[in-house]
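The other protein chains are all here in position, but one chain of the complex has been omitted.
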Amino acid sequence: MLEIKDLVVSYAGLPVLQGVSLKVEKGQAVSVVGSNGAGKSTLLKAVMGRARVSSGRAVFRGQDLAGLRTEKIVRLGLVYVPEDRKLFKPLSVEENLKLGAFIVDDPAQVQGRLEYVYELFPRLAERRQQAAGSMSGGEQQMLAIGRGLMSGPKLLMLDEPSLGLAPLMVSEVFETVRRLRQEGLTVLLVEQNVREALELTDHGYILQTGRIRQEGPSSDLLRSDMVREAFLGM
Amino acid sequence: MEALFLAMFKALVAGLLMGLVFALVALGLTIIFGVMDVVNFAHGEFLMVGMYATLLTAPLLGVDPVLTLPFSALVGAGLGVLCYHGLIRHLLRGPTIAQLFGTFGLMLFLRNLALMIMGSEPMIVHQGILVGKSFVVGPGIVLGATKLAAAALSLGAFWGAWWLIDRTKTGKALTATSLDKEAAMYMGISTERVNALAWALGGASVAVAGGLLVNFWPVDPNVGLLFTMIAFATVALGGFGSIKGALVAGVLIGMIVQAPPVWDAMLRLVGSDAAEGFTIHSLKYTFVYLIYFLIMVVRPQGLFGWKQ
Amino acid sequence: MALLEVREVSKDFGGLRANDRISFQVGADEVVGLIGPNGAGKTTLFNCVAGYYPVSGGQVFFDGQDITPLKDFQVCRLGLARTFQIFQASGDLSVAENVMVGAFVRTGSRRKARAKAEEWLEFLGIADAGGLMLSELPVARQKRVALATALASDPKLLLLDEVAAGLNAAEVDGLVKLLTRIHREKGLALLLTEHVMEMVMALSHRVVVLESGRKIAEGEPAQVVKDPEVIRAYLGDHLVSGENGHA
Amino acid sequence: MEAIRNAFDFSDFPRLDMTVAGAALVFLLAFPALPHSSFAMATMIQFLMFSLYGMGWNTIGGYAGQVDLGKAQYVGIGAYTTAVMMVRWDVPFWVSMPVGMALAVGWSFIIGYPLFKLKGHYFAIATIATSLVLKDLFEVWDFVGGAKGLELPLRGNFPDFLYLQFREDYYYFYILLAMFLAGLLFINGFRHSRLGYQLRAIKDNEDVARSLGINVHWCKIKAYAVATAYVAMVGSFHACYNFNIEPEDTMSLDLSVLIAMMAMLGGAGSLWGPIIGASILVPMRSYLGSWLGGQAGLAGLDLVIYGAIIMLIAAVQPRGVWGMVEAVRGRRRGV
Partner (left out) sequence: AADKEVKIGVLYPLTGGAAAAGRVLRAGAELAAEIANQQMSGIDMDMAKNAGVKSMGGAKIVLIVKDHQGNPQLGADLAKKLIKDDKVAGILGCYHSSVTKTVSAVCERYGVPMINGSSTSPALTTRDFKWFWRTTPHDKWFTKDLFELLIGLTEGKVKGVKAVPRQELNILAAACEKTEWGSHVSEEIKNFAGEYKFELAVNLLYAAKSPDLSSEVQSMIAPKPGAMLFASYASDAILMVKTLKSLKAKPKLIWGQDAGFDKPEFREMGADIEGILTRSVFLPSVARVKKVSGQVNELFKQKNGVDLDGASARSFTGLQTWVYVLEKAGSSDPKAIQKACNEITIPGDQLVVPWAGVKFENVGGETGQNVLGMGLIGQYQMQKDGKIGLEIVYPFNLATADMIYPIKGF
């Protein structure tokens, strides 16, 4: 569904991604893990057309994403939930969610999705009218994921969804991802939380200083020495 | 006493009319401000362009100046889009001050281009259904046709803007873009197009205002100055991005500007000695800025603002 | 007398009571963890303590002084520093300059401020980044700079809001060691909120648990995590069965 | 002591910058001796005046990031203090200038206090409003001549160093150059001072700044006062140099914007920015005007070109000319 080939991205001459290749098949859940500053977010941003790609390309469902505007990419069904959430802070929870469904034209469909999200995150239902900016960190994360679901994406890219969440919440979010995945959604997950991420996904990539160090079925990775040492502190 | 009440009533009516005119001029600025957070120093120049557009096309087409308003709107929208793509887009890469000096350059450019082409003489529409008409509606209460039309247009335009932003999908896109451009992109909103649209709308609305005003106000290349500061104050007082705020603030400023005759009437009531020498006409705009400042200090986000 | 005493502090936002008569203390040589589910009111409490928000009720004492009416910048000068959970730097200052700003709380001299900044950057292992702009650093290093900046202001008590968020296990380990050193060598009291339980467990002498604005538990870390109430509200069941949320 | 060392500390600039600055200084010192037209001299004086205005503005607008579009009111206070004191009480410039600065700074505290409750564009527009209010009041205040303005009496004996009345412009030039150098050193010290760092922290993030013990409101007011002192000083000089002042030419919005423009175009928040800005804008304005403005049929062309160049610079490098230099060097250096 999504294929990334030899992607190179640099900021002000400094290479951040140095030829990254990656593949996500339909219905799969794929995780990208790696330490801080490895370039994980940059990878997703590059796919979304938000970072200047110097070479390499990304193809989504047969369409080359090079040169496409971000909004076009979203309309293709590729939705990105950024690390810093990017909520519309002064707007209410519900307005944020509705904006998530901006590219959906059928009001009934929007309503349906809204109910689905509220069911997924009852806390959001309680706070429908609260301004997004005044919610706690975890609540904001739920809203961000919920908003990402509103347009009915074909591929959902989540950038560190567990960031700043309470343990209980973290498992809830991962549970949600698991459920979404079971419902057939394709997911690309970027996580710091290596074990959970790998347990959740089919396939994993280890990104380090801009290169893929290792890849393979998640269960294999979980057992690999390199991962156990570098990320699981074992 | 009666004279005082009459003066007050007259001022109220005149203030309301003038206030709606101010609001109309400020509407385009609010839209641009609201969506893009850009201070457009050249706003008054857009007004001037609209005025010239009507002034020049009416005799050319041989129609009443009022009928050329759609053309003015077109010119304003075109100018807005041109400015956005040619200049503003690039300014947005930098800090806020870049907008200030970029649009200041635009202001100098447009103003003096007009000077080269049109000369500095003030010009005005001499024929048309609005020209020179006014209606007496009470003892000494006269409503000028142009102002009346502008006030009506103002109400209509504000309703339209409110409807667009509050009730339509385009409006949602405008709001989202104004809050967070990047986030709006992730929602699938074409922010470039939304921004250009905001400039087109802003430009069109102020150009239409210009086309209407030239029935009463003379236009010259410097005419923008008269209205720009008032428009700025109107928009800030109402709260950036608040359509309702601009309307209320415009009317408020219109009222403030009409205070001097009431003051005079009051002095006359108290006795002519006091009336001697102390007129506040020369300070009427001073009061606008002063009251603006005082209100802002108490409500730093403007009357209806929520953005900061 | 405790270094920090929070006495019956409440904070309302419109109809929402984000902090409800919360009381606890932090001793002069203590590390206290503040945990609780998202939206429990931890950040809000920090903001009340640090003078960023005026409290709706209750009092805060620091170093024997009632600091309830003081503003945040006054509180900082008394020796109570904090970091922000979420912050953006537009980046006019380099990393070293950022830390110098912290040092300027105690000195007016650029020379001294610079020396102090270099010392802390060295201590936190980010001396090599001194000349970079903050925006050029990855988030985790930005947080470390923020830590250095807060430390450069010579605080007696440091409030840390989720400094470990986004770090992997190995990095959390490093941070724990670092904070332990800071606590030991500089004799600093710490009050930290964190969702990364290893961090809380490893560092805290005592843990305070909030839920929906109320304090629901307080005690030694080992005991608190066994408290069924805490498990229900915060940790979830699977944590008790040995696994924890963060690998 | 350290303050003085800070003022002379340019070590954060690369050698190239200091070489260029040194060469420029030599040129400035020697300028009156070089062959030049009187218009060039007049332009040079304008350049120095606007550099100083810009330097002042830069403290509040550049370092602290508060876009102030009302500086003209302080030009007015400086200019009027000098003019009123000279016309009414025969007070020499060297006395009235500090008095003018003090009055301006006093006024800046009074309005700065409420003003800095506002942020961003609200602040910018409020500064315009305050300046316009003061100008309007001066226009009806008879004591200062109202809209008619004030004319300084010609004292007749040239050169008169006490009252700053000279026939030849190079006297004015050197006096202004001395102010310019002093001003530059002061700013250099300022940006190295605690306040300088704190202001930049405020510009970055006010909440963080406050958490670092910085009284944001008060720091802004202080920076505003420094900016005001510069502007008022040049205002006083302006009165003596121009011999006639009116509210319209000392306190207009145009002047306020022009002052801000120097630093913005040159590069706000950098030491050289205002000087670079003034060295581009001032000569461009004068010479475009005198070449094109006087030609028949070209009325306005000079300002069209001027406006276009400003737009171009803004569009190509929104951080101004100094931003271009930094972009070429690849990294931000020196502030």
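Letters A, B, C and D mark the chains as written, and numbering starts fresh at 1 in each.
Operating definition for what follows: a residue touches a chain if its C-beta (ideal position, glycine included) is under 8 Å from a C-beta of that chain, and two chains touch if they have at least 3 such contacts.
In this text, all values refer to a predicted model and were calculated from it rather than measured experimentally.
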In the full complex, displayed partners of the excluded chain: B, D
Omitted-chain contact residue, chosen from D:204, D:246 or D:326: D:246
Hidden partner chain, touching residue among D:27, D:143 or D:158: D:158
Per the touch definition above, residue among B:11, B:58, B:73 or B:110 touching the missing chain: B:11
Where the missing chain touches chain B, by residue: 3, 7, 10-11, 14, 18, 21-22, 112, 115, 119-124, 126, 132, 134, 136, 142, 144-147, 216-218, 220, 222-223, 225-227, 230, 257-261, 264-265, 268, 279, 281-282, 284-285
Footprint left on chain D by the chain that the document does not show: 37-39, 41-43, 46, 136, 139-140, 146-149, 151, 154, 158, 167, 169, 238, 242-244, 246, 248-249, 286, 289-290, 293-294, 299-300, 302-303
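By definition in this document, only the chains that are shown with their structure count from here on.
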Pair with more cross-chain C-beta pairs in contact, given A-C and B-D: B-D
Greatest separation from chain B - chain, by CA centre: C
Chain A and chain C: spacing of chain centres that average the CA atoms, whole Å: 29
Interfacial residue positions of chain C with respect to chain A in the complex: 13, 35-40, 43, 85-86, 136-141, 162, 165-171, 173, 195, 197, 233-236, 238-239, 244-247
Chain C residues touching chain D - in the complex, by the definition given at the top: 50, 52, 71-74, 76-77, 81-82, 84, 87-94, 97-98, 100-102, 104-105, 107-111, 113, 133-134, 146, 149-150, 153
Contact footprint of chain C on chain A as seen in their complex: 11, 35-37, 83-84, 123, 134-139, 141, 160, 162-171, 192-196, 230-233
